[in-house]
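As you look at this complex, bear in mind that one protein chain is not there, while each of the others sits in place.
Here is subunit A:
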Amino acid sequence: MADTTHTSENTVARPRKSIKWGTVFDHTVLILGSLFMLVPILMVLQTVTTPDLETIKNGPGLTIGTELDDNFAKAMFQASGFSGENTGTSMLINSLILGVGFAVGKIVIGMMAAYAIVYFRLRFATFAFWLIFTTLLLPLEVRILPSYEIVQQLGMLNTYSGLIIPLVASATATFFFRQFFRSVPNELVEAARIDGAGPVKFFIDILVPLSQTMIAAMFIIMFVYGWNQYLWPTMITTDEDMYTLVRGIKQITQDLEGTNVPEYGRANMLALIAILPPVLIVIFFQSWFVKGLTESDK
């Protein structure tokens, strides 16, 4: 921050030329910031193309190697655990199931509950509202152990439902859709009722199409959130064929310790596969994503 004073002094002294210097300074800061963000991923990209022995000897360098397909094959089809079942392919499938399952579950349940709260005259609506919104107060992290015990008692360890459903138990999507439904003009419901549309028809034919952008924004945020879950999958999945990529990353890190020839290429490739889908989604759907993120907190 201190350096900003420097540029402003220039502004006072020599107006025309110094504006240019200010811009140069702005770009320098932004380029340094971008490099801070980028350098780690560049190292991952370089390691992924390099033979392990080369990395062990010299560390990551500036040259692009030729081992990309080898490392990719190792990452996707070679397992590291005892069971031989946690290959990159199986972890990728589990990550997708978790990401999509979580996003869809959250949106469907959240929309239904928000619709009930906003559009119906219900005696206990306020009570239901508070019951649901209290869940925003306590993140899963503070109640992990009891949640684990309960899922264990229900026999849901190492199942997809045990992985997904407890994560759905918070009200972020409900809150978001409640805000959105409240901003929908009242005239729509009135018009629909005059035309004789019932609540189900109104929901499916009018409200859902109207919410398309919101649904898309929610899906992106929730998919990334679900895909990136770590603590809950770590506790709930002990079978290696249930590992997600993010959950498997600890084992991948530990595998590098204590071996003579650590497989840096394979490990970094798995990290890259864990990073790419959510990052690409966030980059491609940037405007929806930013909108959903900044608007849901208002």
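Quick notes on this one:
Going forward, contacts are C-beta pairs under 8 Å (C-beta built on N, C-alpha and C of every residue); 3 or more make two chains touch, one makes a residue touch a chain; residues count from 1.
Here is the rule we go by: contacts and distances are computed from a predicted model.
A chain of this complex does not appear here, and its UniProt-recorded name among "Tryptophan synthase alpha chain", "DoxX family protein", "sn-glycerol-3-phosphate transport system permease protein UgpA" or "ABC transporter ATP-binding protein" is "sn-glycerol-3-phosphate transport system permease protein UgpA". Contact with the chain not shown here comes from a single listed residue; of A:S170, A:S211 or A:T237, that residue is A:S170. Residue positions on subunit A in contact with the hidden chain: 1, 4-5, 7-8, 11-12, 22-23, 26-27, 29-30, 33-34, 36-41, 43-44, 47, 55-56, 58-60, 109-110, 112-113, 115-122, 125, 128, 131-132, 135-139, 141-147, 149-151, 154, 165-166, 168-171, 174, 182, 186, 189-190, 193, 198-200, 202, 224, 227-231, 234-235, 246, 249-250, 252-254, 256-257, 264, 267-268, 271, 274-275, 278-279, 281-283, 286, 290, 293-294, 297, in rising order.
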